[in-house]
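Every protein chain except one is present and positioned as in the full complex.
== chain A ==
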Amino acid sequence: MIRRIPNVVVMKVIEVSDLRKEYRGRNVVDGVSFTVEEGEIFGVLGPNGAGKTTTVECVAGLRVPDSGTVRVLGGLGPAEVRRNLGVQLQSSALPAKIKVWEALDLYASFYPAPADTGALLERVGLSARRDAYYGRLSGGQQQRLSIALALVGRPRVAILDELTTGLDPQARRDTWELIEQVRADGVTIVLVTHFMEEAERLCDRLALIDSGRVVALDSPEGLVSRIGSPQRVRFRPSHPFDDAILRALPEVTGVRHENGRVEVSGTGDLLPPVVSALTAAGVIPADLRIEQATLDDAFLALTGKKISA
């Protein structure tokens, strides 16, 4: 499912082609190419040290690539790129004793037509902390301030690097919600991450990066389906039934019984036909579970490596 705004002419917001960058004799970025389209959340996913950050730093103009080209918004010059691109970097980037509102106010003054800082603070949930020192904020609050700084210039594109690293699960989900709202406003987002769950939840398309190369580029669903691993549905039937009612379904490739539980394997969207066939036979499936391949499995299949350390 590609969640794209309908009836909009899709414009290439970022075009990266054959990007290369070497550090101390190592090709950190080794021929990376991808394009990011307007209005999408584009994920750059890969293990630590894969070259993700270096790649987006080249896009943001923080680093000069050894070779290859980066075009932002149709090929803007460096000054124009800085005006239209909001960047959220990995490490802390503010003095400890600056207050939340001061930081936002200062950054707003850098842009010709900044966002309303009060509304922005409200949106990232920091209104109550506007007078707090940056150094006194929790990790999640610092991240949200950092997102606010990336958005205060009303950018057309926002690059967010390791957005939720170090956040607790609740803060992480809040941050994801915020990102979805920002995209709903029409900001194109490039999300650098090594979190599978984050990529699966947020991204329209993903570039899987490993050892400085793009190993695959697709939607999360497309990447998972690419490895062709079967889906499994497990349940405990309310009473015995004839396997034939399930085997007759085109999606089903196998049915197994084990300790009173049934495991149905198959392809495609397995759950709805299985449940309706059981219901038609008067069987109620209890403890219903569905097992699907994840992006982790896809990454493993494509590179032979686990993505999460």
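Annotations for the structure displayed:
Heads up, the rule we're going with is that a contact is a pair of C-beta atoms (placed from the backbone, for glycine too) under 8 Å apart; a residue touches a chain by one contact, two chains touch by 3 or more; residues count from 1.
The rule we apply is simple: contacts and distances are computed from a predicted model.
The subunit not displayed here is recorded in UniProt as "Transport permease protein", chosen from "L-lactate dehydrogenase complex protein LldG", "Ion-translocating oxidoreductase complex subunit B", "Transport permease protein" or "Cbb3-type cytochrome c oxidase subunit I".
Note that of A:M11, A:L106, A:A248 or A:I284, the residue touching the chain absent from this view is A:L106. In the complete complex, the residue from A:V44, A:L85 or A:V124 that touches the missing chain is A:L85. Contact residues of chain A toward the unshown chain are 60-62, 79, 82-83, 85, 87, 89, 91-95, 97-98, 102, 105-107, 109-112, 149, 153.
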